[in-house]
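Below is a structure I'd like to ask you about.
Omission of a single protein chain aside, the complex is shown with its protein chains in their original locations.
We just call them A and B in the order they show up, numbering each chain from 1.
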Amino acid sequence: MALTTPAASGEDARKIIVASLHRRDRDVRGVILASLLLAATVATLVVLVTLLAQVVGESAPYLADRGTEFLTTPIGSDPDKIGIWSGLYGSIGIGIIVLIVAIPMGIAAAIYLEEYADQTRRSTQFILVNIRNLAGVPAVIYGVLGFIIFVKWLAPLTSGDTVIAAGLTMSVLVVPIVVITSIEAIRAVPQGLRDGGYGVGASRWEVVRDHVLPYAAPGILTGTVLSLARALGEAAPLIIVGAITGFLPETTLTEKFTAVPILIYRWSGQPQPPGSEFSFTAAAAGAGIVLLVLVLFFNASAIYLRNRFEKVRVGQ
Amino acid sequence: MTDKFDSRVIVDSGTSISDDGMKEQIRVNSSQIDTTPVFDLDDVSVFYGDFRAVRDVSLPIQSREITAFIGPSGCGKTTVLRCLNRMNDFIATARVEGVIRYRGADMYDSRVNSTEVRRRIGMVFQKPNPFPKSIFDNVAYGPRLMGMKKKAELEEVVERSLRGAALWDEVKDRLKESGLGLSGGQQQRLCIARAVAVEPDVILMDEPCSALDPIATARIEELMQEIKDRYTIVIVTHNMQQAARVSDRTAFFTTEVNDASDRRTGVLVEFNPTEKIFSNPDDERTEQYVTGRFG
Partner (left out) sequence: MPDLRPSFHSDLDDIRSSIARMGATVVELIPRVTDILLEQDLEGADYVLRADDEIDARCLDIEERSLSLLALQAPVAGDLREVASAFKLASEMERSADLCGNICKAARRIYGHDLDPKLRGIIAKLAAQAAKEYKEAVEAYVERDSARAAALPDIDDFLDDLHRQFVQQILESHAAGTIDLQVAVQLALVARFYERLGDHAVGLGHKVCYIATGWMPESDALERYRKRQDAGADNA
């Protein structure tokens, strides 16, 4: 009912208006929608919390018992005595290679595509579409790619199935993600900022260096973190590239390698040997916790850095 | 600018207008009565792809004057303005036909370095766009790009520019604070100070007051009058009264509907001293627009 001017005046009008203002319609559909949204949120949280509780529950006694030894002992056959050192070495190595190779390459490609390339030409659009498609390619395929190119063809460079080859493979997998998130971050830079730079006679590169990149930094950092998390968490491509799941005597860059996800994969199925206090499953859970902490650490630092940049952006 | 800057050239080897030579020319010109136009547009049309956005623009822009472009929306006044410092280069499909001369030199010659163009022809935009840096760094940005490094020099340039933009007294105690913390009118004056810091020849203004309140607008209009003896100013405004208040000459553009494509093309109708445009214009279309008999 529309609010019409009351025919009465003075006190009567006031009463009518008060009554109509205080009326509360039952917004049934609104309430149902709100409840459904709440339910979905709760369900998601419940699932996550359950998973987390599972893993933590499984690993807590184990880690409590093993302590930091878990991090520094190489793999073996007795759950009571194994450690993830070999896997940690491999994962960290992969992470560093991704940081050095994929991140700069991806950011540079994004800068070129958004700031320098001619957006109206079909070739540019073609490249963008293809990069988006690459981001969706299953990781296993990258494993095959990595195996053929980095392990076989470039063996002189990488010494075969090593951390270097694995790192390069994961770099290739991750580059499309870096490019896409960096492109989005660069697109979010307001045109006014660029105009201001051009308006005082800055060249295109000066505008990119002094204005676009600093403004896009938070978004680019987010992309970096996402890609690192992806690189550290993938198992399938590493298996194809040749990660060892069994015993690994030493850890170097130019010899056989392994990574934490591989270890988790390996240990999850293994039966508990007789006479050992803990199961391989517990060890796997422990490794999972370590990986989680690693990724969370990266996330936290990226969020911290992003907040620092964003403060400058809005002028504090 | 001091002698420490690199002398760069607008057009390499072919036409030798060195940086110092340019300044010399400007000094010489200012000491006499400056009758050579700063810009000379000759039969200029601007296309976006196949679509002709503005056609047949021919007009001179005189030195040390304020020239206003007025007209209904879509008439091409901003398009023409942006051609004057080659900002339209950033639109991939934009194309200019005809000749635009800057102090005699063809601005769209293939040897022209557009960054050099924009060093001499600065721009202030509709929405104030200070950099997310300190006030000091905002103003110092241009001079730093040109190679100025010494703190004392930069401080001098920053103070001079902020004074020139009538902002110094308000911000002199908080130069390290972010430029984004200023009010809208202050931000726009900061943008003007930033443009002025590189000592351009021309300042282009694209509706500089349309995002500001009346008091801030009045201050900027006052500022324009103060600085016009040092810079040539071209301003696009949709506020006719503003054009009447501040400009020496006014160009009136209007739109024509292209029957074939049903799209509007802008065209220059009249270019005259402002006083004439608003008291007794030559063209009937101008009369109708300024009296509001036609929007």
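Here is the rule we use: a contact is a pair of C-beta atoms (placed from the backbone, for glycine too) under 8 Å apart; a residue touches a chain by one contact, two chains touch by 3 or more.
Just so it is clear, the structure is predicted and the values come from calculations on it, not from any experiment.
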| note | Here the chain that is not shown touches B
| query | Which residue, B:38, B:61, B:269 or B:290, contacts the hidden chain when the whole complex is considered? | reply | B:290
| message | From the list B:224, B:244 or B:269, pick the residue that touches the absent chain. | response | B:244
| said: Which parts of subunit B face the unshown chain closely enough to count as touching? | reply: 240-241, 244, 277-281, 286-288, 290-295
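FYI, only the chains that are shown with their structure count from here on.
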| Sites on subunit A touched by subunit B in the complex | 118-121, 190, 192-193, 195-204, 206, 210-211, 214-215, 312-316
| task | Could you please specify the touching residues of subunit B with respect to subunit A in the complex? | result | 85, 87, 90, 92-93, 115-116, 118-120, 122-125, 127, 129-133, 141-142, 145, 178-181, 191, 194-195, 197-198, 200
